[in-house]
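My questions all concern the structure below.
With one protein chain withheld, the remaining protein chains of the complex are depicted in position.
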Amino acid sequence: MIVKSKPFPQIRAEERSSLVMLDTAIALIPPFFMAVFYYGIRSLALGALTVLAALVTNWISSLFNGRGIEWWDASPVVTGMIIALMMPASIPFYIPMLAAVFAIFVVKFPYGGTGNNVFNPAAAGLAFVTICFGTQLSGYPTPLEPLSLVVDETVKLVQGPAAILKMGAIPTISTEQLALGNFAGPMGTTNILVIAACLVYLLVRKNVKWYVPAAYLGTVCVFASRIHHEDIGAMESIILELVAGSLMFVAVYMLTEPVTLPKRPMAKIFYAVTAGIVTMLFRYYGAVHYSAVFALLLTNAFSPLFDHLVERGNLIELMERRADHEEDE
Amino acid sequence: MKLWNTKGIILEQKKEPALSRDLQQLLTEQGESAKVETLAENEEVTLDRLIRLCNEASIVDERDGEPLGDILMGWKLRAAPKLIVGDAVDDEPYVSNQTNPLMKQSADAAYGLRLLQTALKPQKAYFAVYREMHYLNSRVPTKIEEFVVRKMGGKYPMERRAFSRLGDDVLAVGVGALIHLARAAKEGRVQSSCFVTVAGNCIGTPCNMEVTIGTPVSALLEHCGLITDPTSLSLNSAMVGKAVEDPEQTLIQANTSAVIAIREAKKNLRHMDCIGCSRCVEVCPEGLNPMELYRATSTNRRQTAFELGLERCIGCAACSYICPSRLELSHLIREKQEKWPKGEHCHDR
Partner (left out) sequence: MKKMSKRNYYRRFLSVTKGIFLKNPVLTMGFAVPFVVVATTSLQTAVGLSIGLLLTLVPVGLIMPLLMAKIPQDFQWVDYPLCALIAAFFVLPTRVIVGNISPALMDSVGVYFSLLCVSTLLFAARGKTRKEPDLAKVLLELVKIWIGAAMVLLLVGVVREIFGYGTLWGKALPWVKLRFSGVMVSAFGFILLGFVAALGKKIHRTILAAQIWTARNRGPIKEKLIELAHKMREDEEETPEELPKETVEETSKENQGKEQE
């Protein structure tokens, strides 16, 4: 009997790439449930069409990569779901589809495809759509009023709490509304309790390191407790900042994307803290919309820098330790 | 930062049922002929006497294949060691060729360690086993005769680093060598066998065996039974061992620790390129960045690879183990490490 083995190692861990990506997709399903609960079947239709647009674009662009069409690549599913959940439920269908196509075709494919993107594709898609159709993205329908598939002018659109906070006023949301996410905002980002539960799922599955969202939210809390309206206390301000806008959603799903995150633990913490600082600065001095998303895009550009600094520090320590070792001998 | 020594990966130790089974034997006649002078009843045990015994019985330390006599000779010229450890640490999956004899032939092991203790007079002497062995069918004893059995913990690759962490004046001897030393001292037997684990998901009855040195691997496989055809047959380790192509031609040597026959499922073949999850970066024990190294070596960028620390790779294959895309990271990096000798790097092409 002749046995021709593959290169070592002969045993492997159980996890496979498709499962890694599917985990994130599974963690994105509960926000869809809440969106259907508040806004009706339209949310599902939005999600499905965005995911389809992202998948088809990925298949077409993988033709150009020279590896053939990769049918089993599940990462555009995650991108599509994230984009859909960040939209108001009353938005016309072509806008999130356009965002998905831009995300895959312009931000992911030219840099090398899956595993090589420099910027978070979902964030970049959202940024592009915000520049193009800014007004249509700022009006949210009120929850618990189911929307039909075709949205006409009779749907009343209100501003979300982020816009109200920016203008200097205090949004009037009762505590139970806060807890259940029963206020106007992007489709999937209003229920922070559901998002927190999904974060726990991702932590348990070891797809996300705990210190990354913790550092980000910690920085946000520090800022929110110091700078707030006179009429509300620090705790209220923290809760309002966390609830308003897309912050929690970005912290759990978009900040922790492993390709754009730096690779070393200390570098990840620097990255999260920087993203938190820039988010809060955008919230205070920038445009209303998607402060967390734009802050994330900016910090993505610095992610290799953090890695480089930390690795340089590690190398210096290694050299010093070796020098000490040689001195002892 | 302490992150250097705590990096690595905790592997799933599939040591059962080989660990708890009785020690089996596959001895041929030719090993039994020679005899040496045993230790008399009241004879004083000195280092020289032990060295003579080891040389006559040709006892080999199975950890590295060095004759035990040479190792003890090295200690003759130095001060007495502070610590003697009977090494029964098996940090590789499937392998238990030091832990099992410790449990099944504990009297001989203790006698061997006692001999060394009497000769070298260290401050402490104990046995060491691997801590991260879970789901075992039998308990590893905490004490064997008068010696404590200490559990050494750590992430793979651990065995190489664990003993160096204990210090310079530590003598570590494999349990197999201790058992053979005891046999030589009591019965005058020459070492003609070694302890080998035969395990893997293709083996019918995985077990630890005492095998005459020089037996072909096929004899062991026949003894334990192959259920299915293996896709890989390796010696010593499933992570970084030696591949066996022809089991009838490959012979067991004194430092062979295991024969592992594995059938890998189809789903374990590579099906995607790097997805950038950076799990490999977290587990590299040397603190390298296997993801970037893979990208640099597969695109032939020599300068980048050296800047990333290509020469520091120890080839433990932890990165390949954990890669969800089943890339051959360790193999590719080691290949390029050999192909590009250090100091000859030029600009990236």
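The first chain written gets the first letter, and so on, giving A and B; residue counts start at 1 in each chain.
Keep in mind that, in the parts below, contacts are C-beta pairs under 8 Å (C-beta built on N, C-alpha and C of every residue); 3 or more make two chains touch, one makes a residue touch a chain.
All values reported here derive from a predicted model rather than from experimental measurement.
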Neighbouring shown chains of the undisplayed chain, as defined at the top: A
Selected residue (touches chain absent from view) among A:Val106, A:Leu157, A:Ile170 or A:Leu203: A:Val106
Residue among A:Ala54, A:Leu98 or A:Ala122 touching the omitted chain: A:Leu98
Touch criterion as defined above, residue of A:Ile2, A:Ile69 or A:Cys132 at the omitted chain: A:Cys132
Residues belonging to chain A that touch the chain removed from view: 64, 94, 98, 106, 110, 128-129, 131-133
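The rule is short, and it goes like this: only the chains that are shown with their structure count from here on.
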Chain B partner contacts - residues on chain A that touch it in the complex: 1-13, 15-21, 67, 70, 72-73, 75, 113-117, 258-259, 261, 263-265, 311, 314, 317-318
Chain B residues touching chain A - in the complex, by the definition given at the top: 1, 3-4, 11, 93, 218, 229-234, 238-241, 243-248, 260, 262, 264, 267-268, 271-278, 281, 287, 289, 291, 317, 320-326, 328, 330-331
